[in-house]
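Report on the following structure.
Every protein chain of the complex appears in place save one, which is left out.
Letters A, B and C mark the chains in the order given here, with residues in each chain numbered from 1 onward.
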Amino acid sequence: MSNTGRALSGKEVAEHNSRESCWIIVHGKVYDVTDFLDDHPGGSKIILKYAGKDATREYDPIHPPDAITTNLKPDKHLGSVDLSTVEKVEVKITDEERARQARIAARPPLSEILNLHDFEAIAKDVMHEKAWAYYSSAADDEITNRENHAAFHRIWFRPRILRNVIKVDWSTTILGQKSKMPLYITATALGKLGHPDGELNLTRAAAKHGIIQMIPTLASCSFDEIMDAAEPGQVQFFQLYVNKDREITKRIVQHAEKRGIKGLFITVDAPQLGRREKDMRQKFDAEDPSEVSKAGSDGVDRSQGAARAISSFIDPGLNWSDLKWFKSITKMPLILKGVQCWEDALEAYDTGMAGVVLSNHGGRQLDFARSGIEVLVEVVTNLKEKRGLSFPNERFQLFVDGGVRRATDVIKAVALGATAVGVGRPFLYAYSSYGPEGVDKALTILNDEFEMNMRLLGARNIEEIVPEMVDASNIHLHTVAVPSDNLYESNYERLQGARLRTKL
Amino acid sequence: MSNTGRALSGKEVAEHNSRESCWIIVHGKVYDVTDFLDDHPGGSKIILKYAGKDATREYDPIHPPDAITTNLKPDKHLGSVDLSTVEKVEVKITDEERARQARIAARPPLSEILNLHDFEAIAKDVMHEKAWAYYSSAADDEITNRENHAAFHRIWFRPRILRNVIKVDWSTTILGQKSKMPLYITATALGKLGHPDGELNLTRAAAKHGIIQMIPTLASCSFDEIMDAAEPGQVQFFQLYVNKDREITKRIVQHAEKRGIKGLFITVDAPQLGRREKDMRQKFDAEDPSEVSKAGSDGVDRSQGAARAISSFIDPGLNWSDLKWFKSITKMPLILKGVQCWEDALEAYDTGMAGVVLSNHGGRQLDFARSGIEVLVEVVTNLKEKRGLSFPNERFQLFVDGGVRRATDVIKAVALGATAVGVGRPFLYAYSSYGPEGVDKALTILNDEFEMNMRLLGARNIEEIVPEMVDASNIHLHTVAVPSDNLYESNYERLQGARLRTKL
Amino acid sequence: MSNTGRALSGKEVAEHNSRESCWIIVHGKVYDVTDFLDDHPGGSKIILKYAGKDATREYDPIHPPDAITTNLKPDKHLGSVDLSTVEKVEVKITDEERARQARIAARPPLSEILNLHDFEAIAKDVMHEKAWAYYSSAADDEITNRENHAAFHRIWFRPRILRNVIKVDWSTTILGQKSKMPLYITATALGKLGHPDGELNLTRAAAKHGIIQMIPTLASCSFDEIMDAAEPGQVQFFQLYVNKDREITKRIVQHAEKRGIKGLFITVDAPQLGRREKDMRQKFDAEDPSEVSKAGSDGVDRSQGAARAISSFIDPGLNWSDLKWFKSITKMPLILKGVQCWEDALEAYDTGMAGVVLSNHGGRQLDFARSGIEVLVEVVTNLKEKRGLSFPNERFQLFVDGGVRRATDVIKAVALGATAVGVGRPFLYAYSSYGPEGVDKALTILNDEFEMNMRLLGARNIEEIVPEMVDASNIHLHTVAVPSDNLYESNYERLQGARLRTKL
Partner (left out) sequence: MSNTGRALSGKEVAEHNSRESCWIIVHGKVYDVTDFLDDHPGGSKIILKYAGKDATREYDPIHPPDAITTNLKPDKHLGSVDLSTVEKVEVKITDEERARQARIAARPPLSEILNLHDFEAIAKDVMHEKAWAYYSSAADDEITNRENHAAFHRIWFRPRILRNVIKVDWSTTILGQKSKMPLYITATALGKLGHPDGELNLTRAAAKHGIIQMIPTLASCSFDEIMDAAEPGQVQFFQLYVNKDREITKRIVQHAEKRGIKGLFITVDAPQLGRREKDMRQKFDAEDPSEVSKAGSDGVDRSQGAARAISSFIDPGLNWSDLKWFKSITKMPLILKGVQCWEDALEAYDTGMAGVVLSNHGGRQLDFARSGIEVLVEVVTNLKEKRGLSFPNERFQLFVDGGVRRATDVIKAVALGATAVGVGRPFLYAYSSYGPEGVDKALTILNDEFEMNMRLLGARNIEEIVPEMVDASNIHLHTVAVPSDNLYESNYERLQGARLRTKL
């Protein structure tokens, strides 16, 4: 079958509806996925369901726009189909989906959402299970994922009193760009899993609230779609996974610069995408049991191969010597995203980077990597000692992400020397539970929290949030309780206080 | 409608019983609250219930006496009503209230209450839900609120033996005033939420037990009512929220001094009153669902605006330079309430204050503020080092509040240098569960605990409670367990000890 | 009514069967307890049940033998009764007691009891509720009580290998007396609560296993009964509560010496007996509700007064200057029981004591007192530094008690410098669950554990258990977790591992 100019008819496509010959339609194009069936990360079953049919609706939320063209060899791209000749796929609503719709209807009004935790609680209830699994999952035992949040709990405030805090102002400057808060929306993949508008929800809310969005390489919306959705003058950053093929990378980077991106965040903590077991287990349920048994019995582990396929374009060979090249192809400030020790932060500084993001990729890569906020403390100490730098610093900026849920978390990072903090999942949960209004509300809540807590802390502006305002002396303390003595504890009778009498 | 001398009739008022025109009667006065409906912190529904009627009974426990006059512009004060012409509001008893009354009847006798925890346990069962929510709620994730109690658990005793402890005496002197215990009843708002007599319960018990009450600015009873309820010679302190209008503050302060107040505690940790989410959620339930939906859909967040309204008189501009002025208008000893680091304690000393209360407002303001008892340790160390002070100190007294439940908590604070400790919520719970006898009993229990524990500690009087009697070396330790390894733990089979055989 | 030589008749006694005139018979003697009713710690109801009758059976297990004679003025001792004329009290078996008997029958055979925890588990099930409450309760929030056990978990072993451990010997010498283990049975009150033979169970087992029993002042059996039950040559110590009347104390001490007691342990941590709230709550249930209401309503707190009455003979005036007097009245080695800091241990040494027991009274006195094992570390350090002593030391011996459940606990204490360790509750639970065979088995288990663990540790005898064999560097660490973030945690979805499929 050749990839000619002639549009195929729906009928032609419909004939290839089996494991032996399986064509599908995505965005008006026809693809032959017969050989790809066993390599599909989501299992073959879900593809076979759309064999010979239009799979766009199912495909869209869970794939980057170019996933299919990237993973399929050119000769499997069969060209356009005349959509008017394609039969509509009838969507059957399952009981599970019906229950989910009922849960959506039972959401509390947005006015009752008081903090970022609340969005997550509702999102867990109303999102598709798969989408929730993808967003929330993390590496191995998810220790680092939770440590990211827990680390903030080892930092306590030392507030100052009797300062005139009638006016408090938490706006700042990030890489020379104005931001109304010391935080930005960090890059996260597959935004359409949570809402049909995907990353555009974030773009619009960022515009409204005067903060900066970092556009992800693996967005569900295309880069240009997102750029087009921006307001005139709206500042955006771009997160880059570096492709093995540097020409592609060059093209992407220069296109980004041309479109006005103000900072390029090169991800350096993901030479290979992490295994997220919760996400993987989720996929098993989607498999045809007979397929699974086969996989089990013949010992072939398809899930591994597939996971690799998706991230196969990312270059594990990327190294320090590549940075010079980056400087040669763009004038955008370059920031390394995923630095996790002071030695690499120092190297980044010496190499002329504009900054680093101290991050462990939301706990999705190396488990037992330390939290960004903990690394921040050692980076500030060592760069002061070895290069005489003080932070926040205009010329070399420190960013932190992971585990942020409250404005106080952000304030802690700023006090310790961060220019700004990246927030990711909470905004995904915000629009997954309440659509665009959710993100708007999330940012309103953060603003309210900033105002309140800067007053209570006695800091009238970002400069006044100083290291002396926090006690981070416990930040490096990783305590694990001695295992419990179950026999002793089961013998101990818990104290019982006063109780109401049962009726006499 | 003019605010003339003529008393309105009940019938006139009753005509204004709708959202379009809504009048209510409080303490014999008529108010036009039509425009205020949407700004009411408790929601409009509860006001509309009393539209055209006498709302005094509902109003009283949950508002400071002057809340309505302060929040409503003078032209909405419509003057007196002839109460004989007003129809009595019939109170319908809900099922919920009936259940609560049954719980009240099932309280154990007061003789079975053994400690301060017990009052809280019973109060939780017998209080109105809203009242419980208001008293018990705290800021954000309520971490600081619980840390206040937990911090005492990091301090352990080093008791001395073989001292003749036939007589032990825990009386002391606070700001030059005798107190039978090294503790005082600290200021808390809205005392009538728990009992119709509100703060008077505390005044009377304080008199009986020879301790000092700190009268709150936001009391449910008026300041003069409370002063009038005092015994001759009874010592009282006054807690002050500083008003933006300094004339009002001056009037309040000088009136307090004239009435015999012996110490003025200026609150410095609340330029803005904290968001207490438990309390806020409680309010949603009181809303008319239709109102809520509206609020949700139009994106207007009334709860925020309302919360601000209440605390709007508090001056966020209050600062160190104001203290001179305070010294010019009163001779009362001035104490700053809400100091949270040694730097500010030092400043307070240098500014000529009589002392500071190391406090985080019961965890109701800035979450992750450290506990007063922890701050005490750094204050004592630094004021010794930098000003050569030793504590307790007559000229500059240190107070602590937050988290106290046992006399041993108080003793720990005294050992570390505090002159006295403030106790708030436990006394509210005491009268909310058992009325005035509850507070009396609470103080009796504390006296029993003091006697017992001073003997066991080997301290015959307050002077003998010395720093060497406690080990506070862990006080700055804020440990957060490494997140649990759920897979490992779910595989571990807990040891099972000897068990009774099931019948053979 | 005079206390003449004539024996009263059962009929005479039976007439005084009311609250107005209440006589009871105990051990063949008649007592007028009318005025004592309201002061009885167990409440008046239980006495009134036996008004005019023989209360011996109920009295015996829960009182020291002389409780009634001590608490009642001589004119209330009405003399003997002719027991043949007294009607037998018919014992009704309650449903509760029937259930307890069934549980006793369902005990696993003693051969299945593997460790000291197991006795406690069974005792909890088969003891009278009151008895369990009395034995297991501790002061205030029972923090110290549990810390006693927990502290051992902060000490870890550093075992040595490749030593010939064919023969291991854990016998030692305590105050110059041979003991087959480095532990002794420490003094605990009211032994008959758990078994009719009370302390005699311990005397016999101690003889069989070659260890030393410390006889308590508040034993259920009389001192002489216990001494008489000893084997010829069996070594025993005596624990002393010092009476306000020093003549009584002198008589007791000299009698003990005459009967062959080899060490006098003077309790110094109990100038007043602690409030144990679990025990107190237990008593409420035994009260007549009408009595309770009365107590509650008239505000009189009888429980307090009664608790004081019991311990009223103990002298809170006891002090260091008394120790000279003790040395003048006896040649027995004097040991202070209840020392809790190095300063007092040093003082005891300087005063010529033979040793100290580092103890907090099983957590029953001052809550937040540190564990004996923790205090041991500071005592050894400071007495070495300040007096050049090394431990274990023949001339000044250190003992520890509290929280011991395993031979490894004892070994830890010995490694850190203790001569021996006191074990109390576990032996009470052993005979409360299985009678005398229980204590025998408990000691057999300990012997097995000693043999095993000394081999595994590489110590062939007590001298080889050296400080280098333990890591106690965490002993002073009192960690309290930062309060949990409930919202975050309720959002976190615990990882779920592989599971069996439900049937297809």
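Basically, a contact is a pair of C-beta atoms (placed from the backbone, for glycine too) under 8 Å apart; a residue touches a chain by one contact, two chains touch by 3 or more.
Please read these numbers as outputs of a predicted model, since none were measured by experiment.
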Residue among C:77, C:128, C:163 or C:244 touching the omitted chain: C:163
Option from A:128, A:180, A:384 or A:478 whose C-beta touches the chain left out: A:478
Option from C:32, C:54, C:120 or C:142 whose C-beta touches the chain left out: C:142
Candidate in contact with the missing chain, chosen from C:7, C:106, C:150 or C:329: C:150
Touch with the omitted chain, as defined above, among B:44, B:111 or B:136: B:136
Where the unshown chain meets subunit A, residue by residue: 102-103, 106-108, 112-115, 117-119, 121-122, 125, 140-141, 143, 268-272, 274-275, 277, 280-281, 284, 292-293, 295-297, 299-304, 316-320, 322-323, 336, 338-341, 343-344, 347, 365-370, 476-483, 485-488, 494-495, 497
Residues of subunit B (touch criterion as defined above) contacting the omitted chain: 115, 117-118, 120-121, 124, 136, 141-142, 146, 149, 153-154, 277-278, 281, 289, 405, 479, 482, 485, 487-488, 490-493, 495-496, 504
Contacts of subunit C with the absent chain, listed as residue ranges: 108-112, 114-115, 141-143, 145-147, 150-151, 153-166, 406, 408, 412, 437, 440-441, 444, 448-449, 451-453, 455-457, 468, 471, 473-474, 477-481, 486-487, 490-491, 497-503
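Everything below uses one rule, namely that only the chains that are shown with their structure count from here on.
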Rigid-body rotation angle, subunit B and subunit A, from Cα fit (steps of 5°): 90
Interface sides of subunit B and subunit C: same vs different residues, half threshold: different
Cα-centroid distance, subunit A relative to subunit C, in whole angstrom: 60
Euclidean distance of C-alpha centroids - subunit B vs subunit C, Å: 42
Overlap residues in subunit B, where contacts from two or more other chains coincide: 108, 112, 114-115, 141, 143, 477-481, 486-487, 497
